[in-house]
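Up next, chain A:
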Amino acid sequence: MNKIQIETAINGEVVEFLCEPQQSLLEVLRETLGRTGTKEGCATGDCGACSVLMDGRLVCACLVLAAETGGHAITTIEGIATDAGLHPIQQKFLEHAALQCGICTPGLIVATKALLEKHPEPDETTIRYWLAGNLCRCTGYDKIIRAVQDAARELAHPA
Partner candidate 1 sequence: MARVVIADHLLVYTGGQHVVELPAASFRELLEALDERWPGAREAFARCAVAIDGQIYQDAYLEPIGKDSEVFFMQRIEGG
Partner candidate 2 sequence: MGGFSYAAPGSVDEVVTLLGEHARAGRRAQVLAGGTDLLVQMRGVDRTPRTIVDIKGVAETGTLRLDGAEIFIGAAIPSAVLNDHAELAALFPGLLESADLIGSTQIQGRASLGGNLCNASPAGDTIPALIATGARTVIAGPAGRRELPVEDFVVGVGRNALAAGEFLVGLKLARPAPGTADAYLRFTPRTEMDIAVAGCGVSVTLDTNGVCTAARIGIGAVAPRALLVPAAGQALVGTRIDDAALAAAGAACSAAASPITDKRGTADYRRTIIAVLCRRAAATARDRARGAGA
């Protein structure tokens, strides 16, 4: 198997790995690099569970070849909290009970981070359409939307 050597930055840390040409970033994150916080729900870009940021832009890790990531910066769910503790989005998801089984939660939190960086004070419709690529089967989305609204308030007007 002709493996390719790649050097990339994951959550600010330089990481080297070997991958097969057709392997996705998702597969390499999970099976090679042990970063299992990024989840697989479909591997076809239809559920958003594997949402990560690539150079700051929201993408599905299942639709990025690992081979393409050389020299790029990847942010995964493992890179959202900081030394100071949970990111406000994470905290609000907890406070609003915005997760039940929790499998979609990492993807939703990464997607919400991208949303709030672009639209710091989104209305409900903007949130719902931005997050339409993140399927959740447990919550009916109600509490997720409320958590995002509350996180936006907190980030825009820190207490």
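Here is the rule we go by: a contact is a pair of C-beta atoms (placed from the backbone, for glycine too) under 8 Å apart; a residue touches a chain by one contact, two chains touch by 3 or more; residues count from 1.
Basis for inclusion: all candidates are chains of the complex that A comes from, given by their letters.
Computed from a predicted model, the values in this text were never measured in an experiment.
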item: Candidate touching chain A in this complex, from 1 or 2; value: 2
item: In the complex with candidate 2, residue positions of chain A that touch it; value: 1-2, 4, 20-22, 24, 43-46, 48, 51, 54, 57-60, 62-65, 67-68, 111, 114-115, 129-135
